[in-house]
Structure formats: structure tokens, C-alpha cells
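A short worksheet on the structure shown next.
With one protein chain removed, the remaining protein chains of the complex are shown where they sit.
First chain written, first letter: the chains are A and B, and each begins at residue 1.
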Amino acid sequence: MIGVEGKPYPLTELVSRFGGRAVGDAVIAQVATLENAGEGDIVFLGSAKYQAQLAATRASAVIVGESDADITTLPRIICNNPYLYFARVSALLNPPPQFEPGIHASAVIGAGAVIDPGAHIGPNVVIGAGAVIGARCVLMAGCNIGGNVTLGEDGCLYPHVVVYHDCVLGRRLTVHSGVVIGADGFGNAPEADGSWLKIPQLGRVVIGDDVEIGANTTIDRGALGDTVIEDGVKLDNLIQVAHNVRIGAHTAIAGCTGIAGSAVIGKYCRIGGAAMIHGHLEIADRVNVSGGTMISRSMPKSGNYTGWVPAQEHADWLKNFSRLRHLDALADKVRALEKKLAEWEKKT
Amino acid sequence: MIGVEGKPYPLTELVSRFGGRAVGDAVIAQVATLENAGEGDIVFLGSAKYQAQLAATRASAVIVGESDADITTLPRIICNNPYLYFARVSALLNPPPQFEPGIHASAVIGAGAVIDPGAHIGPNVVIGAGAVIGARCVLMAGCNIGGNVTLGEDGCLYPHVVVYHDCVLGRRLTVHSGVVIGADGFGNAPEADGSWLKIPQLGRVVIGDDVEIGANTTIDRGALGDTVIEDGVKLDNLIQVAHNVRIGAHTAIAGCTGIAGSAVIGKYCRIGGAAMIHGHLEIADRVNVSGGTMISRSMPKSGNYTGWVPAQEHADWLKNFSRLRHLDALADKVRALEKKLAEWEKKT
Partner (left out) sequence: MIGVEGKPYPLTELVSRFGGRAVGDAVIAQVATLENAGEGDIVFLGSAKYQAQLAATRASAVIVGESDADITTLPRIICNNPYLYFARVSALLNPPPQFEPGIHASAVIGAGAVIDPGAHIGPNVVIGAGAVIGARCVLMAGCNIGGNVTLGEDGCLYPHVVVYHDCVLGRRLTVHSGVVIGADGFGNAPEADGSWLKIPQLGRVVIGDDVEIGANTTIDRGALGDTVIEDGVKLDNLIQVAHNVRIGAHTAIAGCTGIAGSAVIGKYCRIGGAAMIHGHLEIADRVNVSGGTMISRSMPKSGNYTGWVPAQEHADWLKNFSRLRHLDALADKVRALEKKLAEWEKKT
């Protein structure tokens, strides 16, 4: 790894790159939180409710929204979306580390694999026959790329990523350690005696551009067709994506979510952590699913969907949930009461 | 890897291998879906409701059930269970890849380990002292086999499988990447001051024949006795199997499920994804558990068990679940109303 430090930037240069307008000036070397900032740091104000912390901050400058333009006398950048602006500044100040091109002596490269000379292939990497590794890709130690895999340019695979044979991975892909792409889907046909016959998993995983995949997430190959992750999808850690799932462009899914086979998820969706998506259903674009929610039916229209149990003190929960087991009977009782009263009303 | 292509088969040869009867003939090279099939492909009709897709398919032949024997004029195989038949044909046409016997130069083999000369030991594999690797086993790159592990014949371990010391693994085992077998169970005794004292985990993991384990699943070793996975069990990805669990033969468990310590699960069970099984309970044979369902008590009889919250539009959920927190009080109100009306009925 070659260290690459972002150089400090005056507010004026930030504004000339990213827009907004500067009031006052300061030279910015790093981003920080309101609480932890010091000399040379820039912070952002997400909401006027953090005004007290803003008053106490030791930051050299702050990024604020138009409505908060005069909330501070600190040097500042005024813009439409302080959080997004902050993200741009942080990306500028913290460029990804650069890796020396070349193939480590311990790497094992299969016959006919084509590795761009600008790619970095780390120690103990194994690349299968016929694989193609694009320009400027970084494959850190212990990555294992199956035969005939294609990896687009500017990919970054952290240590110990496994990609099974024939998968097709797009450009600017980031994959964190422990991810497994292209393992067999869970397909078994029951025999007459109740044992299982494995169904060969013949599809691939096809991943678009600008996708990021969190640590220890698993994405299974398709059974017959492919499992597809479209452009710009962001997956957190420990997510299970089953065979033949399709995840639409720019959808973001938080950790511990499980997606069953052949589910089709739309574009621009936001799925909370530990959600569960049944198989063979379709979710429209721009659907938001709360964490811990089970989606068991297709969701044909955009919206916010939720289904989980709020935690209570254990004793209260026990009482309420013993009732829940008899909710149908309770509803019947209420209907009987309504009927009886209606009859009485008629009589009197 | 040595490529092994299944050769094409005429319908007549399929029927002579697998039974059923052929109407018409075709030469079959691959399986496909109704939608994607082309020349040389065989498809199956799972249900007459797919008749429209069947009419449009470009497949060369189709596998149908007895009741659909005349649903098409395409060359076809008529049988009792089209899906199972299709699985058999697919397995015939798509034999697993073959690997050259031998030990890669980078592998590290412990003292006294016995590796069958027909086994394939890939790059960077580490095998501990005293381990025994059976005939025709394939250990792909980076697998790590602990001391004194026994792996039966025809095992296939994808890259980066870790098996801790002393575990006993059966024949025809398939383990996908990132699986960890035999890590310590979660056993700690509370000290008087609230800190934890680790309890040594002295048992093993013992796995039967014909088991398949999905990517990144974890199976902990027993605390005193063993964790046992019986013959024919199929585990999907990202499943947690805690210490001293026993999973009965031919049970299938979908992804993201967690099974707590000392749970005993019967044979031929089907556990849906993201289910949760408490510890120290017993589940009978042939129990089906829906995905996302918590099993907190023993299930002494076969059946279908479910417990999860259906997703609603967020606003509806909020209203309903604020009531759920007071369900016990609501039930009390209904009882009070019933009592009052009963008293009035007596009076009038």
C-alpha cells in the first residue's frame, strides 16, 4: 500500500469544486464530528437542533444549510444539502489507498487468466483459469476468483473474498472480507423417501457497476438463470441473497437481511436491517421496508412497510402475547357483544 | 479443474435411465426454464397453470406429469414427479467438475496426516496433524482442516472452509466457502462480579453422509458431548448451529436461521429462513417451521408452525401495534362488558 494523503484545502477551493458559497475562510485538512473536531477540521450541521454542540465546537469551519446560514460566526460553507456536501469533502480529503500494480509471488494464476498490468494481486490470491481482471483492480490477500470470472475495472476486493466460477462483476465494485459470491443456491428436490436430490445450480451472479458489498454477505448463483445485482446497489454485512434474486439499481439493504429465492426487488428501495423477504415475489421501486419486517407478499406500490413487535417489559409482553394467541376468539366475542346490543336496541 | 461436459442424450436414453415414458424424440444437451429454453434444452411443467409459457417455449422437449400427458405436442417425457425427474436429468447433464488428484506445492500438511492419493488438495490448504482425508475429496484453495479431523470420501470443500480439530465429517459432504465447523460454543459461567469465565468446549462436530452446508454457515463444537448433523441434512447460508445441537436426518433449513444450544431437531423437518430455535428443546420429526418464526417450546408433534408479524403500511402498523401493547387490558374490557351484559340479561 502506498500512503496517499489528501492535501489541505481552503474553503474557497471546496466551493469551487462542489458549489455552495463560503463565508469567511479556513484551511481544511480533515472532517470530524461537532464534538471531536479541532484545528483544521470541517464539520456539518445536520439540523438546527445541534446548535448547542455547534456553539461548543472547535472546528475551523462548518457546512450548513441555507436556512442555517447565519446560525454561527464560524467560517462556513452554505449549501443545499450539508450531509451530502460533507460526504464530498470527506471523499476529497480521504482518497482510497493506492496499491502497487503487480502480482505477488505467492499468487496462483490459472491458465488463460488475463490480469490487467495495472491491477494489484496480493499474497495468496488464487485466480482461476480464464478469469479476466480489469484495470486498476485491487485483490487483497487470500481472495479467490473462480474460473472465467470477469471483474470490471477499479474493483477493490478486501482480503478473503471468494467468487465462484463464471460470475460477472461490474466496474468500481467494492467487496469486503468474507463475502462469498456465486455459491450454489439452496435447491433440492424431495425424493419419495423424504431425502433430497440436489438440483445443479447452473446460473451465475451478475453484478453491475458501483456496487458495494459488506463483510460476510453471501450472494448465491442462479439455479437456471442468473442472480442479478444492478448498478449502484449497496449491501451491508451478513446479508443472504438467494438464487435468482434481482435487486434493482441503487437499492440499499442493511445488515442481517435475508432475501429468498427469485424475489425481485425494485430500484431505489431501502430495506432495513434484519428484514426478511420471501421468495417469488415482486417489490416495486422506492419501497421502504423497516428493519425486522417480513415481506411475504408482492408490494406493487411504493410506500413504507412495517411489521415487528415492539419490545416491552417481559411481564407485560407475557400478558399481552398470551392474549394474542386468542385474538381471533376475542374478536368473535366483540362481534357477539355488538350483535346482542344491536338486538336490544331494536327491542327498546 | 478438468472440464467434464455431459454429452447429449436422446429422450429414449433418459427414459431408460430414469423411467417414465417418452412421446416423440429429441436430443437433449441441457436443462432450462420455459422462458429461456432453446434448441437442445429440456424443460419441465410444474403445473398446468404455466400452459401459456409452455405454448411459447422454444425447448426441444418437456417433462410433464401424468395428468398433463397431452398438454403439448412437443416431444415429452411423462412421469409421476416432473420436478424430481428434471433434477435427475440436470444432474446427468451437469456432472460436478473433476479435479486433478494431488497436493498443491503451497499446501501445508501436518505430521501424520493421511491424505488419500486420489484427493485434490488446492493451493494454501492447511491440514493439521493426524487428519485423515478420504478418497476423491476436493479441498479447494485456502481450506483449513484442524488436527485429527476425519473427512469421509468424496467430500467437496469450496475455498476457505475452516474445520476445527477433532471433527468427524461423513461421506459425500459438500461445504461452501466461509463455513466454520467446530468453533467453540458460546459457553461462559458468570463470576460473582458479573464477568464471565469461559467454559472449555470439549466436544466435536460430527456430520453424517450426504450433507450440504451453505456459505458462511457456522456449526459450533459441543461443550461436553458433540454437535451432531445427521445424514442427508441440507443447510443453507448464514445459519448458526450452536453447541450440542442435533439435527435429524434429511432435515432442510433455509438461510439466516439460528439454532440455540442443545436443541434437538427431528428428521425430515423443514425450517424456513430466519427462523429461530431456542435451546434445550425438542422438535419432533416432520415439523415444518415457517420462515421468521421463533420456536420457544418443544414441538412434540408433526405439523406446521408459524409466528411472525405480517407487514402493513407503516401508519396502519403503528396504530395496530400501539394497541397490541395493551391487548391484555383490551381483553379485560371485553370480559367486563360480557359480564355486565350477562347481569342485565338476568335482570330483564
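We adopt the following convention: a contact is a pair of C-beta atoms (placed from the backbone, for glycine too) under 8 Å apart; a residue touches a chain by one contact, two chains touch by 3 or more.
Please read all numbers here as calculations on a predicted model, not as lab measurements.
Residue-wise, the contact with the chain that is not shown comes from A:G142, picked out of A:G20, A:P75, A:G128 or A:G142.
Considering the whole complex, the residue from B:R76, B:H160, B:K234 or B:H250 that touches the absent chain is B:H160. Note that of A:Y9, A:Y164, A:F186 or A:W308, the residue touching the chain absent from this view is A:W308.
On the side of chain A, touch with the chain left out of the figure occurs at residues 1, 31-33, 36, 81, 83-84, 86-88, 90-91, 94, 104, 106, 122-124, 140-142, 158-160, 174, 176-178, 210, 212, 214-216, 232, 234, 236-238, 250, 252, 254-256, 267-268, 273-274, 291-292, 308-314, 317-318, 321, 324-328, 330-331, 334, 337-338, 341. Contact between chain B and the absent chain runs through residues 106, 108, 124, 126, 128-129, 142, 144, 147, 160, 162, 164, 178, 180, 183-184, 186, 188-192, 194-200, 202, 216, 218, 220, 224-225, 238, 240, 242, 256, 258, 260, 274, 276, 278, 289-290, 293-296, 303-310, 312, 316, 319-324, 326-327, 330, 333-334, 337, 340-341.
Note that in this section only the chains that are shown with their structure count from here on.
Between chain A and chain B the centroid-to-centroid distance comes to 25 Å (mean Cα coordinates, whole Å).
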